[in-house]
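Rather than the whole complex, this shows some of its chains in their spots.
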Amino acid sequence: MTTRNIRVEMLRTTPVEKQRIEIVERKGLGHPDSLCDGIAEAISVALSREYKKKCGIVLHHNTDKTLIVAGSSAPKFGGGEVISPIHVVVAGRAIKEYEGMDFATDTVALRATKDYLRRTVRNLDVESHVVVDCKLGKGSADLIEVCRLKDEMPYANDTSFGVAHAPLSETEKIVLNAERRVMQELREKEKAIGEDMKVMGVRDGDKICLTVADAIVSRYVDDYDHYMEIKSLLTEFVKDVAQEFTEKEVNVAVNTGDTPQAVYITVTGTSAEMGDDGCAGRGNRCNGLITPNRPISMEAASGKNPINHTGKIYNLLANKIANEIVERVAGIEEVYIKILSQIGHRIDEPQVASAQIVPSSDSNFNAIENAVRKIIDENLAEIGKISEMIIEGKLSTF
Amino acid sequence: MTTRNIRVEMLRTTPVEKQRIEIVERKGLGHPDSLCDGIAEAISVALSREYKKKCGIVLHHNTDKTLIVAGSSAPKFGGGEVISPIHVVVAGRAIKEYEGMDFATDTVALRATKDYLRRTVRNLDVESHVVVDCKLGKGSADLIEVCRLKDEMPYANDTSFGVAHAPLSETEKIVLNAERRVMQELREKEKAIGEDMKVMGVRDGDKICLTVADAIVSRYVDDYDHYMEIKSLLTEFVKDVAQEFTEKEVNVAVNTGDTPQAVYITVTGTSAEMGDDGCAGRGNRCNGLITPNRPISMEAASGKNPINHTGKIYNLLANKIANEIVERVAGIEEVYIKILSQIGHRIDEPQVASAQIVPSSDSNFNAIENAVRKIIDENLAEIGKISEMIIEGKLSTF
């Protein structure tokens, strides 16, 4: 055991699964807030790689302030047009000069933004439907110094924290998987499915109600009847996915605001084309969900630098730790992890790393405590792996 | 009693005050994220008043997507300069035409933004230190229809939720009041105190540690020794405020990243001048705090329209309800409120309004349940008051 400040505490509480009301939300990949997160993270990954390629280390940057200003559009069955483009403002900081080298941070950011949009929203014509403006500043001088030296442990660039829980509740699993499976499976069969899909799940006792909004792509829909068919298809698909995760009653409602005169269709598959602005850091947390029944961090993980920004690293690490704990340690109903950094201190030595354990009725807390402490300690010792996984694109931040 | 879907549930849990680790954060008024929230809300209030003045009702708008791109500056003891201006991008939606009337939404937004900055950050020269760009779009046609008719109850414009808890823990009270009192009292005596103050509070058992960062204003600081005096003054002041709320041991550390060569000084009193970008909706929740030990909503209350955007109204209402419950109902240790809207339904009839009660050891849950249900029901019946209070500027959203 090390001298790390790890606190493991037993929490006597009603687990979320047994509470009366549970609310869970997921904003899908094409939601304007998620697009901002995705762009922010894509830029950070691209910059990290560019820095490594040019000088062997990842230099300081934070690109977690992307803004999407919605465009306007005129979708119609069988076609439609984007009238005014979506405006993407990429903000943040990135080192532009280091040891005599120049870094084309804006050029890299532009390319990363467009590549991300192109592969995420299939019906978006990035060249004419989107204006990308890049306002990456240089960053303040002191932060520039805190960039990673080759073999050393980085120092935290701020006092911030990461939060996570495990395991996911049934409703959480359903909301997360409903969106993912629609994109992976149903979208391949039914081209009209837009990438901007939002799922709001409410469990009231034993009844789960899913409200789904999907920005149906107008060019693949012949008419109103066809539109209603697609809605049915989507409804059934989501219901089937849900039933894989629960035996509770599940109701699914899609595009509930529709009327025969006005349905939810788009030219591109994202509502950013016509009135929904977006901001990085305002949507899903690192586990892909928004969960008002759970403690969460307000830190935007997407776009922060993967080397010493604890607002990013600790959230991802907390999730990894929480999941490992419920996988490897028996007798745990729920675990809540919080990790708090101290600016200027090594990131593997947080100010405090706390685990709250909701034990099963019959468990031995002493055994649990030791096992949990060990998992936290090991994960902190290997914190550098998180950075590597981020740069390799293996960790999702939203 | 009405037919509103109100759920009151007992929650057996360890109250936060008795948990081992508690983390609480507040970003002060001059923090870039808070500035964005303040601008977003100031614009919404100004637009609401403009709409009312011109046509008697508040028309649809959402201005919750403000972005601050930091400038660059060269502060120095006794003076300093802003080199590149702070760039504020105001985004969102607002109705620009209605029944033959034009609304000068951009002009109103520009004026509101500048007025807000001027009165919030005293040493900011809004005319030359800031560029304000306004990208307010028209909003999608369907939302335009959902604007308030004179005497009717509005319909929810989205499926979203509000979350709140009461009472505040000691640490929460300390963090909230430390910043407020410094701005109200100490700043009047010591001009060098910058409005960008961040307080991170960590309670580890019986020990509270406050990490404070304040963007000291360089022109009022003669030299390093003077700077250190100001830090001492601030440290003592915060400690004194804290001790009003607790008997626990409190440690206060100010501007911990300082070295004799590099201290935290600014020309204007906000770090937005030199490298810290900001986004609306990423900072404090409606109660003025960020509390990872508590359930919270990701909704940005600031800037959303006060008439039918439940992401704003329900968060403010949940706070009002939670506070009323602990004030008026005996035997409650903690209460957690969640209110979820249903798009297209009356906002006084949410999909569900849930209260979780952590009772004192000796309390009668039945009596509590009825009292709580009544408070919730009454507050929903009078939900229009929230809108009025927002427009009158009586409710803080961050």
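We call the chains A and B, going by the order they appear; numbering starts again at 1 in every chain.
Note that contacts are C-beta pairs under 8 Å (C-beta built on N, C-alpha and C of every residue); 3 or more make two chains touch, one makes a residue touch a chain.
Only a predicted model underlies this, so the values are computations on that prediction, with no experimental measurement involved.
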Complete complex - number of sequence copies, 2 represented: 4
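In this section, only the chains that are shown with their structure count from here on.
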Chain A on chain B, rotation in degrees - Cα superposition, rounded to nearest 5: 180
Inter-chain centre distance, chain A versus chain B - centres from mean C-alpha coordinates, in Å: 23
Interface residues, chain B side, partner chain A - complex: 7, 9, 11-14, 19-21, 23, 25, 62, 65, 67, 69-72, 87, 89, 91-93, 135, 137-143, 159-161, 163, 200, 202, 204, 209, 211, 213, 256-257, 262, 271, 274-283, 290, 292-298, 300, 338, 340, 342-344, 351-352, 354, 356
